[in-house]
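One protein chain omitted, others in place.
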């Protein structure tokens, strides 16, 4: 949210809000589809319920605020918020978790501040952080992939039982890489390094066959979606690159000095929500700074905070907290790094006229 | 402008009034501190006695715990205060504080051990664990902490002094393994300390 006055001229790219949202959804679709396949029907139910709850909450809030709901809903921003929230949840989480998160994301994260364009925090991350704080058990109960059609996968009916809750699936829970490593570390180094060594960057990471949030596991498809967004010019390179550097550079340094008690770079890159965050969360237009240089600072901050939380704080994963903390810094970044005024340099001095300095 | 206003505008009056207020306040605080000191110390001693009595079965001891104190080197190198419980003059247990590391910082416990090295009782004095998850170690929430009673270093065996997830006998909580793990480790280290200092702790010369 930029509060800095930007002077004319303003160029228009021709793309409306709806077009941008549709492109982002298209880029997110492959990784989500992979999550559907890997985690089966419970994931599909959870995603559907969460997206519907977001749209419904948006409609109710708009009605309360005395606005026409339909044209606002058509821009797709509520669908995208629900989508991003859903892919950041444990895939077999009960449906009510998605609903509570959706209401928090749209009502508290977005509409309270005045709707699209006014929210200081990324709404999907508001929903996720609220759920993580309020329901730590449900939010950290992971399952290993049970691909659709495989023998262990729940069928339509069993999946409905899982999604509606009450149907305990403790038998198949599986620790996530980051969470398992952190828990084992409190016991001793051996167990932790066993977990770190069991992680195969290619099959577990790039291909995504690992326990994790619904849509964060397939690093390869997320990377593909991110490159597509870059190619279409929907996002700039600054925020994603900043975030990746912010996590990976300090993680690499720390791992060389403390190889037993820290995770390798590949685990940081592929083992959590870093790629999802770097391409789809920190690139949110509304809650990130208005200038390219500002977005680089913003991304670096998100990355560094994620690194700090993952390594030194109580929670094993820190992308959502990091993004919200940096969202709060956005007005400050916008104040420090202002857009250049047309015809002037960054400090506000007027540029010499073209070919006009002979006088 | 009244006479009072004129006086109030003078610097001497302003400084003087502030000084008088400060002096009166100091005198009041000194007096109150003096008048309440003995009662506050007595109340603090009562609190301590109550917290120590919690880890002993009722009617277990009949001496004044606070008067029977020995000091031994603790696990962290600092002196550790040990209170001794007696029944009719015979030492039936010792009480001391131990601390472990939980999910969100230190967990302070007070525990009682009988002369044979069996746990008489454990209570959590202070912790910062997540409400609803890790706080199940509090006696007021669940009776999990009673699970240590009667156990000693040999019973269960060394590798069974752990939460079930680590192959031990103590329950972990759903969603919180680190907290009970820290408590189990702290109680075990408390028993090790007792085993190390036993001769000194339960002899009457100490």
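Here the chain labels run A and B in written order, and each chain numbers its own residues starting at 1.
Here, contacts are C-beta pairs under 8 Å (C-beta built on N, C-alpha and C of every residue); 3 or more make two chains touch, one makes a residue touch a chain.
The rule we apply is simple: contacts and distances are computed from a predicted model.
This complex has a chain not shown, and the name its UniProt record holds, of "Ion-translocating oxidoreductase complex subunit E", "Alkylation response protein AidB-like acyl-CoA dehydrogenase", "Electron transfer flavoprotein subunit beta" or "ABC transporter permease", is "Ion-translocating oxidoreductase complex subunit E". For the chain left out of this panel, the touching residue among B:43, B:69 or B:125 is B:43.
Touch with the chain omitted from the figure is made, among B:14, B:81 or B:203, by B:14. Residues 100, 108, 130, 133-136 are the ones on subunit A that touch the missing chain. Interface residues of subunit B facing the missing partner chain: 4, 8-9, 13-15, 17-18, 21-22, 25, 28-29, 32-33, 35-36, 39-40, 43, 46-47, 130-132.
Just so we're on the same page, only the chains that are shown with their structure count from here on.
We define each chain's centre as the mean of its Cα atoms; on that basis subunit A and subunit B are separated by 44 Å.
For subunit A in complex with subunit B, the touching residues are 136-137, 140-141, 183, 186-187, 314.
Those residues of subunit B lying in contact with subunit A across their complex are 101, 103-104, 130, 133, 166, 174-175, 177-178, 181-182.
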